[in-house]
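First the structure, in the form of structure tokens, and then the observations on it.
Heads up, this is only part of the complex; the chains shown haven't been moved.
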Amino acid sequence: MTSVEKRFPGRLPIRDGKVDMSHGSGGRASAQLIEELFLRHLDNDLLRRGDDSAQFGVPAGRMVMSTDCHVISPLFFPGGDIGALAVHGTLNDVAMSGATPLYLAAGFILEEGFPLADLERIVAGMAAAATAAGVPVVTGDTKVVEKGKGDGVFITTTGIGMVPPGVEIAGDRARPGDAILVSGTIGDHGVAIMSSRENLEFDTTITSDSAALHTLVAQVLGAAPDIHCLRDPTRGGLATTLNELARQSRVGMRIRESGIPVRGAVKSACELLGLDPLYVANEGKLVCICPAPQAAAALAAMRAHPLGGEAAVIGEVVEDPHHFVQMETTFGGQRIVDWLAGEQLPRIC
Amino acid sequence: MKYIEEFREQGLARNIAANIAAEVDPGREYRLMEFCGGHTHAIFRYGVQDLMPGNVGFIHGPGCPVCVLPMARIDLAIRLLREENVILCIYADLLRVPASGRQSLMKVKAEGADVRMVYSTQDALKIARENPGREVVFFAIGFETTTPPTAVAIRQARAENLGNFSVFCNHVLTPAAMTGLLDAPRAAGEEPVQIDGFLGPSHVSSIIGSRPYEFVPERYGKPVVIAGFEPLDVMQATLMLIRQLNEGRCEVENEYTRVVSREGNRKACDLVEQVFEVREQFEWRGLGHIAHSALRIRPEYADLDAERRFAALADADALIAADNKACECPSILRGAKKPVDCKLFGNGCTPETPMGSCMVSSEGACAAYWSYGRFRQDAQAASA
Amino acid sequence: MCLAIPGEILSIDSDADTAVVAVGEVSKSVSLALVGEVAVGDYVLVHVGYALERLDPAEAEKTLALFAEMGGQAEAAP
């Protein structure tokens, strides 16, 4: 039966329009926003159905599920935007279990007054990241909060994936003697974000490392199937991730500062602001802990991947009832690499 | 990074360490106070202590403006936020400093107070320009290094007629602090702290020069070596102090000649002189009230002085806030105790939950000890 | 205290009395209100967005040379 329904009275004013409360009301304005902005970019068979959930077939096996809220400022930064980041952040958490990511869900909380043009850039960024990763956004939700009760856009993504048989990766599996690897330079994302913050503005060529790591993980698992831990050192940086893993596995760690890859520009920016690259966020790097005999194979596999060219072995797991992460400094001394206290903020002293 | 990485080079460190090892008199102790938190930080961050002979010990001094700021000044800032509804611009270092009643600027910010972190006094001016309907107060802290940028901002506000900007001045003077430190034990009736010599301020001296420390060897008979903040600077200055002590010399030497002269930066000092005058006295955490140890804004700039502008700060000088009694910050800042001597260290007091200011600043002795040095304590405990 | 870092002057804006200073691979605009004459290529110490003082390259060389003096060389060999 042909439809004579006129769906929407006019086109969504993406060029100069703003998000208003009606876009979150669940009524026709919501439907139009979804159809003319979200669906246009993220389009796929499952999302297009327009049901309140997505439906797909899964094989029997071990599934992983992960969720992350993205609340960054600024929303656009050198090397990415919150849309792409929301895809990478969650895909990586799924991948850190060794899983192949399958599908993503995305929830948007929009602040009244947010420019539709910016929203479109963000959704386009998300779509490009999802397409590049081969993992579609199959279901979503959009809410609008009053001006002053949000901050432009918050995006919560949830991902699911399947773990290949035989893979057993968890934060509590680090064992004394294991090797500790990172997949590349640390601190790039955090420095890129800070370089574009108002008041801090400095010039640098650093761009965020925001990237989806699941193909890197697959390649490493192919070469070194008995990996014990994988984790992406996001908020709180490498230092926090190592402390988390040490605590979960009830071990200590010893790393060598000289072995940790840090870009010159990241070092420079950290000197300027009084920060420590060990605590600066990454969005396209992983920490890998594996039995020492597999370290070389894992390292080679990482280096063979476009996202792992600067991978390095940075230390080893040790027994330690304090679960300390200790570091041999480039200077030859020893220090503790503790949890981050509070936020990393530019200091005067 | 030129002029940075060369001063952290491991080979040279081993060389200086060897020189020190060769020159120390094994029959005596060298108790050296590094005045500045910058030195403390370098010592812990790079493990300099590991490269020293057992009889060379560092005593961590009061040279961290966050650590010496008395709690009452944070209480006053909180009052300003609550009673006068100002926008308070701060350096991020201040955010977590404990105030009375388990408060801090971070907590009052969480409750809705308008606290903005700035990187520079220029940012504070910008905030004032962008919020013409609000009073914007810059919470100025710091030693002589950080004072000139405040002076620039005050003069700029005057020139621009920025009627909603003012400064809550907490700038303090390091030479006065050295006096206070050297006099304090006597005043407190304590045993005088055994200090054999000082690693003198680095960046402070870039402004005021080395001359202002000459009273220390002259009046107190302690050698001073102005030392840069890179680890090799600290080591070389340590060697220079050891040499003075071995040779019986007692003078102000300068290791940090690439930046510090005897006279300092006249232009910056003149600017400071135009805007500020010395206070009769000021409270230093750990050192008590020290005469002529801080700056206030001159009457010519009274309209830009938050202490004169806001009723909430009317009795600023009179306000005394009692520190947590168990906190040993006062003794630690005087060099009389070590962080591990404090019952609260790691036991309620950590960088996440600081109970004293020495745990807040990453240059504070307690924080440095916690973040970089704890394993030593445990190693010692294990071997004991 | 007093986090300050040496940087090289890349360019000067005399009207604004500011300079763009390179610290390693990053650069930032800082105020020149506190220093006298400076030139492109000079190194200055940067603190809270201000150039505090010039750095003297010759003195830096001398200091590095001091570090390298081999008084205790016997024990310093690895």
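In order of appearance the chains are A, B and C, and numbering begins at 1 in each one.
To be clear about the criterion, a contact is a pair of C-beta atoms (placed from the backbone, for glycine too) under 8 Å apart; a residue touches a chain by one contact, two chains touch by 3 or more.
This is a predicted model, so every value here is computed, not measured.
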### Message
Tally the chains of the entire complex by the labels shown and give it as a formula.
### Response
A x2, B x2, C x2
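Operating definition for what follows: only the chains that are shown with their structure count from here on.
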### Query
Which whole number of Å gives the spacing of the CA centres of subunit A and subunit B?
38
### Query
Which integer distance in Å separates the CA centroid of subunit B from that of subunit C?
22
#### Entry: Approximate Å spacing (C-alpha centroids) for the pair subunit A, subunit C
37
### Task
Would you please write down the residue numbers of subunit B that are in contact with two or more other chains?
1, 4, 14, 37-38, 64-66, 91, 119-120, 123, 142, 146, 361, 363
### Query
Of all residues in subunit C, which are in touch with two or more distinct other chains?
1-3, 5, 23-24, 47-48
### Complex interface listing, subunit A residues touching subunit B
199-200, 264, 267-268, 271, 273, 322, 324, 326, 329-336, 338-339, 341-342, 345-349
### Of all residues in subunit C, those that touch subunit A in their complex
1-3, 5, 7, 20, 23-29, 46-48
### Summary
Per the touch rule above, subunit A residues touching subunit C in the complex are 195, 201-206, 263-265, 267-269, 271-272, 274, 347-349
